[in-house]
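Heads up, one of the protein chains got dropped from this complex, but the rest are sitting where they should.
Letters A and B mark the chains in the order given here, with residues in each chain numbered from 1 onward.
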Amino acid sequence: MSRITLTSAVMSLALTTAASAQTEIELWHAMGGALGESVNQIAENFNASQDDVRLTPVFKGTYEETLTAGIAAFRAGEQPHIMQVFDAGAATVIGAKGATIPVQDLLSDNGVDFDIEDYISGVRYFFADSDGKMIGMPFNSSSPIMYYNVDALEAAGVTPPATWEEFQETTAPALAAAGYIPLAQSHLPWIFTENFHSRHNLPFATNDNGYGGLDTQILVNNDAIKAHFTALTEWQDAGYFEWYGTGWGDNQTPFEEGKVAIWLGSSGSFGGLAQKDLGFDFSATYLPYWEAVTSEPKQTFIGGAALFAMSGKSDAENAATARFFEYLTAPETQVLWHKETGYVPITEAAYEMAAAEGYYAEQPAAEIGIKQLSLAAGENTRGYRMGFYVQIRDVMNREYGRILTGETSVEDAFATIEEEANQLLSRFAQTQG
Amino acid sequence: MRKLKLSTVLDHAVLIAGSLFMILPLLMLLQMTTVPDTEIIRTGPSLTIGDQLDDNFRKAMFEASGFSGENTGLSMLKNSMILGIGFAFGKIVLGMMAAYAIVYFRLRFATFAFWLIFTTLLLPLEVRILPSYEVVQWLGMLNTYQGLIIPLIASATATFFFRQFFRSVPEELVEAARIDGAGPVKFFIDILVPLSQTMIAAMFIIMFVYGWNQYLWPTMITTDEDMYTLVRGIKQIVQVLEGAVVPEFGRSNVLALVAVIPPVLVVVFFQSWFVKGLTESDK
Partner (left out) sequence: MKRAGFTTVSLPVLLLLPQLVIIAVFFYWPTVVALQSSFYLQDPFGFGSTFVGLQNYIDLFGSREYRRIASFTVVFSLLVTFFSLAIALVLAVKADKVLRGARTYRTLLMWVYAVAPPVAGFIAVIMFNQSWGPLTEFFGFFGHDYMVGVNFNDTAFSMILASVWKQVPVNFIFFLSGLQSIPRSVREAALIDNRSASGRFWDVTFPLLAPTGFFLLIINITYSLFDTFGIVDIVVKGEPGNNPMTLVYKVYVDGFRGNDLGGSSAQSVILMVLVLALTIFQFRLIDRRIHYT
């Protein structure tokens, strides 16, 4: 700590001597490819919009690599001003109090109005602490939604399924008969585990989904999700579902090639799909639910990542960071980001602006993510907070892969996930001691 | 006579099969750089030779991705060169110095130093990778060339090799030098270094290839794009291929080829030194 204070002291000294100069701030992010270009675009626009602050975005690899790079830099006293942290890293970064400045405090300390109610309901609390204070600024917010090949569904004479029962009884057989693989998805822990619990309003962990404390236990070993995975294996055997591996792209490609009729992906995939010349029309709708589990499906969690203001910076730099956040949440910026990438706009004002521009009349599929995040909330839909969650996801991916290649049974897999996840959670609790 | 011929034919058949096994994968990469990416995502590698090589080469080497615009193939090539040459140079210089001290001087703590140095042969960097990373981070050397190169040098292979070699140098030479009144520095520079020329060359080739091909360490140490080496860049290539609108196989494969060609050329051109160095250093 003393080292950090020293660094910041030196930095503020350096800044006072160069008072008239621009304040330079850095943003470390994990947005590769086209998404990275959109981030660069926002940075350029921000830099052009004013003269006091200059923002440099730096691509640091995958979400995991970005988090690790940021942690290492923090320990060496060389952290960036802003760091993008993904959903699975939330517990790590929010748990390390003192590593970040809560965005809510940062904004109000620097004279920017902050009202959590301005944000659309689905994004308010995922990156908040147990008291509902927003710690990280939601940035690329997405939710898993259902994309479908319009031509394929027409050929099979079906409409997109609202429930898994409908999929199983009507949609899948018709699509299979029409020569398609009915279903694929790109992220089993995110879509079929975390959001499965949210959509069906099931508790995912004790302690109020982990927000309440460190002695959390995962509640993943429940009948509803086991029934879902049992159904998945049956669909797989019947040719209704195909799994192409743990990698995201491996599962998206067959949909793009027109082999798979329905693909569950991220609302943030919209931008990429729209840019491609797919050779068929696609659209999107809500993630289906099991009628047998709930008759009142709820909203889903936001996925993607948030921006965290790192501590140990001078007041001038913090003010610069606040200024960027203000720019970022402005409706114009949000609408640009939303349109280019498919990530949802995070404020009500931005949503209204996009709607007023007639964007959704033109691209109805682009509205699905935000509508799904704005569905009714339940007591279990705020989010989840679990430490070592990167490893817990890896355990899930591993066991799900084994289920789908017939190496293990649904029953054994969930028992293993529960056991290993709880061990990881208790190990994480000890790291915070 | 005819029987003998048959067995010769068989020998050649086996060798040709082996050579094809080695070279076909690389030819496949090359073929993919000559056709448009849109064709590759439909059909994969094929036998057609297209005209996209120039275009892909230009994209790979000079066009940057990222805000900074610094992550071009050319800058990665530069970093790879610095890593390969810096590593080989550092290792040989330090190794020769230490080996000289151990072999040619009566020093009380020489045996102790010897063991301190040679224990490093026991544990490769990979088994202490995370703590090494922490140390480099504490020293503030992440994303620097020093941080990239020096921890890789912290092993005794070169010292061990030069020690063996110096011990095979006839003892009369030292005595003759001493009679001529040559001091230790003069002896080292005027006699020992020239004598070791071939060995130095062989070592340099082996170490250059070893340094150039490092992957795990650069992956951890360099997170700034302008510090990437070509081999570390492969990770980026695979990630970008995953997420891209049209995966740029042409550009990626050019980078993979550029990552391979310099060390291959060195090994092929200096084959006899390299083989000699490799097979003798490990005895």
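Please note the rule applied: contacts are C-beta pairs under 8 Å (C-beta built on N, C-alpha and C of every residue); 3 or more make two chains touch, one makes a residue touch a chain.
None of the values given here were measured: they were computed from a predicted structure.
Asks: For the chain left out of this view, which of B:64, B:82, B:129 or B:195 touches it?
Replies: B:129
Asks: Using the touch definition from the top, which of B:35, B:60, B:227 or B:259 touches the missing chain?
Replies: Only one listed residue reaches the unshown chain, and that is B:259.
Asks: Provide the residue numbers of subunit A that touch the chain removed from this figure.
Replies: Considering the whole complex, subunit A reaches the absent chain at 62, 64-65, 67-68, 71, 74-75, 92-93, 95-99, 243-247, 250, 253-254, 257, 388, 390-391, 394-395, 397-402, 404-405, 407, 416, 420, 423, 427, 430-433.
Asks: Determine and list the subunit B residues touching the chain excluded from the picture.
Replies: That gives, for subunit B, the contact residues 7-8, 11-12, 14-15, 18-19, 21-23, 25-26, 28-29, 32, 41-45, 94-95, 97-98, 100-107, 110-111, 113, 116-117, 120-124, 126-136, 139, 150-151, 153-156, 159, 167, 171, 174-175, 178, 183-185, 187, 209, 212-213, 215-216, 219-220, 231, 234-235, 237-239, 242, 249, 252, 256, 259-260, 263-264, 266-268, 271, 275, 278-279, 282.
As a convention for this text, only the chains that are shown with their structure count from here on.
Asks: Report the inter-chain centroid distance for subunit A and subunit B in whole angstrom, where each centroid is the mean of the CA atoms.
Replies: 40
Asks: With touch defined as at the start, can you tell me which subunit A residues reach subunit B in the complex?
Replies: 32-36, 39-40, 43, 56-62, 65, 69, 72-73, 75-78, 247-249, 272, 275-276
Asks: Once bound in the complex, which stretches of subunit B touch subunit A?
Replies: 65-68, 133-134, 137-138, 140, 142, 223-225, 235-236, 239-246
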